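Only one protein chain is missing from this complex, and each of the others stays in its spot.
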Amino acid sequence: MRYNEPSDLEVRVISQRFDLPNSTSIDTYLANEGYVAIRKALGMTAEAIIEELKVSSLRGRGGAGFPTGMKWSFVPRNSGKPTYIICNSDESEPGTCKDRLLMENDPHQLIEGMLIAGWTIKSNKGYIFIRGEYRYLIEIVDRAIAEAYERGYLGQNILGSGWDFDLYTHTGAGAYECGEESALLESLEGKRGVPRLKPPFPAVVGAFQSPTILNNTETYSSVPVIFRNGGAWFAGLGTPKNGGTRLMCISGHVNKPGVYELPMGFPMMRLINEVCGGMRNGKKLKAVIPGGSSAPVLTAAECENLPLDFDSLAKLKSMAGSGGLVVLDEDTDIVAVALRTIKFYAHESCGWCIPCREGTTWLKKLLTRFHEGGGTERDIDTIGELASNMLGRTFCALGDAAAMPTTGFITKFRSEFEEYLKKSQGRVQPAPELINV
Amino acid sequence: MADPVKFTIDGRPMQAAPGTLLINAAKEAGIAIPSFCYYDGLALQAACRMCLVEVEKTPKLQVACTTPVAEGMVVQTDSPQVRQARKGMLEFLLTNHPLDCPVCDKGGECELQDMVFRYGAGESRYVESKLHVDEKQWSPIVFYDAPRCILCYRCVRICGEGLGVGALGIGNRGAAAEIVPNRGDHLECDECGACIDICPVGALTSGTYRYKTRPWEMEHIGTICTHCSNGCKTTLGVRNGNIIRANNRDRSGVNGEFLCVKGRYAFDFNENPERLTAPLLRAGGEFKPVSWAIALATVAKKLSELKARHGKFGVIGSNRTTNEENYQLQKFARLVMGTSNIDHHRTGDFATLLDTLSGRANALATTADVYTTKAALVIHSDLAQEHPLLAFQLRANSRHHKAHVYAVTPGPVREDNYGTGVRADPGREFEVLATLREKLAAETELIFLFGAAIKGAAIRQLVEFGDSLGIPVKYICLLDYSNSRGASDMGLLPDLLPGYRHVSEIGLDPGMDCDQMLSDPNLEALWVVGSNPLARQSLGATNAFLVVSDLFLTETARRADVVFPAMSAYEKNGTVTNVCGDVQKLSRGPKTMGTKSDLDIVALLAREMRADLGPTKVDDVFQEIRRTVRGYENLPFGVIETGGAAATAPVHGPVRFESRPELIRPTANGLFTSGTLGRFSGMLNGLIESPGALYRDPHVRPVIEFGSGQLEMVQDK
Partner (left out) sequence: MTFSPELEARFAKMLQSYPPGRTRSAVVPMLLYGQDEVGYVSQELVEEVARRCGVTPLQVDEVIGYYSMLHRARLGKYHVQVCTNIACQALGGEQLYEHASRTLGLGNKDVSPDGLISLEEVECMGACSWAPAIQINYDFHHLVTPERFDRLMESLRDGSYGRKAS
């Protein structure tokens, strides 16, 4: 089920079956080009598969946008250890709600993508790590897995290839950090979802200490169509180095928020104005958080003529991230958004390393006080300084994910903080001046 | 060895073996990179981020604790950016850390304090409220103050990886994360206190030490633990003549950071109010305190008279007295009294092992060997309970070098968790060994550590088995007390002189052993030094004159005619020899009024009897031992003098003696018992939560896969 009306501007590639009746059933899938790609892939060598993926210029949809073909090529194939295929369906980046639709509406597409990954490295086991809140999806995906076993797409000697592959779902239990790939693997192994040291990367030492391909739900879901229609075709949908389409999750102050499949490089303002029917109540655009809450905020001006792909957003020192766009209108209280954002990271910091654990907590307390009207001029600088003391110094990227947006709010909307300070002055006793250690 | 890697730290060209971590490479060159979570030998964490350094061509600062050196690497450890990062990290750390240094036990010894002093900012921008959580008591000796905890996870790792107990874990997450004990609100563990010692701050504090003193008010005296045979170095914190603390301050000694519950806490017997402080003389059935002069004169008179008429006299020596004391004591028996009636409570058949191995070099393993051997086999010992240091060494070996460990024991032992454990009732161990033959023969070297159940002929059988494997095998005959080995080496045996020479060499016949002395109805006098045989046996010669030197009025002392109040091992100088033959030095810590060392007691008694026992000073006696005792020849005095361990040499040549396996009586001491002495340690007896029994490792399972970043050091089982 889709929860919003589709748009005519969409390019429906991986969401093409979403609106079909019984879209989750294997019969629907088979009737609509399902499990065609795995048949093709089974006739290909690993090198050829990886080459095709490289041609497609598919980049990871989990957040970092790492080229998928390259990632698969890093997996050693003669380690003597078993190998694993892991799907990251932890989807907890604020602003993101697309993996959910992919599993809810087309689980077989995901299974087929994982099968192709499995065949590539001759893996025999895969796990779909689904966040605990998505319980109903586990039921849907488990049903699809059972169907795939029944029809010989999973299990032993798949399609007569002599190759076996088992696939399972695995539930998380509420921890954003478990979306970080190495923390996900810890969680999969029954431990606290704390990140692992890298290197070695999961490709070499991943699940159960073995070589592993780990991708996002949408990344795997994009794989079958690449093998049906060719890597070049897929690449052609997007912009150079940013192949294909992606599910953009638009939320916030637009008339028609929703999840829409659009080609990579689709212009931001057309997305807001044409796909999403413009700003609500005719308000003016103030800012967009363009790739989940970890992505530094963009001002309205920066959104002009902005193609939505990994490289264009990186140029603006933000990121395309998970494809979750939060659109904010002129009435938005940026201080409140900054506070809510850091509250999230403080709640989700795993606590492993000092700068993330203490940095997020301090920022949360400071911004809470500031928001309540107890701020000082000095606080505005302190916010920036604390964020920069975290940035690049934490154990895993969660610390950066907290620091970057904070820096973004404070640099791009500094005047709002200053205004806020003036408005709120006197509401609460400001904090005392420096205290000596 | 691979070629060394060349790199530059702070402008200094350097080289190191590939794989060396930056933090260690820098340390080697005298450049200290600050760290909290990095701890040598424990899994890498990279959690505290204190060790950030600048590496040329890398945009982000790198953690020195997990970054290996690389060819051509250019590293700055003290650039403005690095200094700023450290300051920032310390500022973060202090946000929730209470600044209660004035009342914190760790004040003065706190790594956080030192770090802020050296690298921190003078002022804080933090004006928010601190998180507060109440302090918790987890066991009689372990207290945890969560707000002080900086989450370096050292405690979790030492408990899981080091001790193989895994009694500590991490609870909650984020800022609320804290260390949690294994039984909800309390600990059930070895109570070794390693977590307290390894804590860089005052988060974990010791029930015996907290709020007693400031560290700088104590004198720190490195000596050797008086409890088991493993001979750990322990540093006594002494203030006003009292031991306030025992720990491993400088991590030197055969045990590195390790100490078990006894080494760390069971020093309180020393100040037990029942300690004897004046000689006692029996007068009309009652003990009466007398002066040393009277006590000595009484005994001297009795012994002189006895000697004159060749009356039967015997000596039972101690497993805890020093080599020098034992050596002089046997001289007293043999040279002054002219008797070979001397023995001690034997806890293992070491003499038979020596004889069996006669003529071989490198057949006895040292404590250090246990950490480096490629494989080891434990037979009939619950090592973690009875020989905690050896167990610790073996575990570290398995973690760091992937040593293979086998355990053939009557019940479950901790070694099962990281090695191959096989059950065998006493007497059936050779059947089990036969089944292991193939595996053992496939090893490249082995150490056999065997308990008291292997004695007499079984030892010869074991060595035969070892020989049949076709690989080098070393042996450790497990003995029980702190100087059991020294008692045997120093000739507290009826047929063996110091150095395992036969008594006939000095024209004496073999004397009576313990059992014979105790049961002989014609024995006229017996001197028992630091031993409590009457706790188990009775004295056959009901009228014998009994002299006892001891710390307490033990069962044996209570029967005595004269009691000498003796000094404890913590109160005297001398040397002791551990189970592996490592000789180490005792240093005098506290002093009690009225007591004397056994060395002085022997000397005074000899003088009183107008006999010449040769040297009287500890060092002089030791020099004589070095000159005359096989195995102790030319022991490097400097090493011992400076607090190191020197291994005794093997005794070349056969040992001629009468094997009496029935005299071997293991004590079955576990972590929470220490013979008679242990009964006088309130701390040891107060640790009720601890499991402690032999062969019953009930719930403890290792946490060998703990956390993240366990990459190299963890075996994946």
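We call the chains A and B, going by the order they appear; numbering starts again at 1 in every chain.
Please note the rule applied: a contact is a pair of C-beta atoms (placed from the backbone, for glycine too) under 8 Å apart; a residue touches a chain by one contact, two chains touch by 3 or more.
Because the structure is a prediction, the values reported are computed rather than measured.
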Sole residue of B:Gly88, B:Gly169, B:Gly237 or B:Gly589 that reaches the chain not shown, by the stated touch rule: B:Gly169
Residue touching the undisplayed chain, where the options are A:Arg12, A:Lys40, A:Arg143 or A:Lys191: A:Lys191
Chain not shown: contacting residue from A:Val13, A:Ile49, A:Ile85 or A:Val326: A:Val326
Of A:Gly60, A:Gly113, A:Gly231 or A:Gly252, the one touching the omitted chain in the full complex: A:Gly252
Of B:Ala46, B:Val180, B:Ala266 or B:Leu497, the one touching the omitted chain in the full complex: B:Val180
Residues belonging to chain A that touch the chain removed from view: 3-4, 82, 91-97, 99-100, 125, 127, 131-136, 166, 168, 170-176, 187-194, 208, 249-253, 257-259, 289, 293, 324, 326-328, 332, 336-337, 340-341, 344, 347-348, 350
Touching residues on chain B - with respect to the absent chain: 166-173, 177, 180-182, 184, 699, 701, 703, 717
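Convention: only the chains that are shown with their structure count from here on.
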Centre-to-centre distance between chain B and chain A (centres being mean Cα positions), rounded to whole Å: 54
Touching residues (chain side chain A, partner chain B) in the complex: 175, 182, 186, 189, 191-192, 194-197, 200, 205, 209, 346-355, 357-362, 365-366, 369, 378, 382, 389, 392-395, 431-432, 434-437
Residue numbers on chain B that touch chain A, as the complex places them: 44-50, 52, 59-61, 66, 85, 88-89, 91-96, 99, 116, 120-129, 131, 150-151, 170, 172-177, 705, 707-709, 711, 716
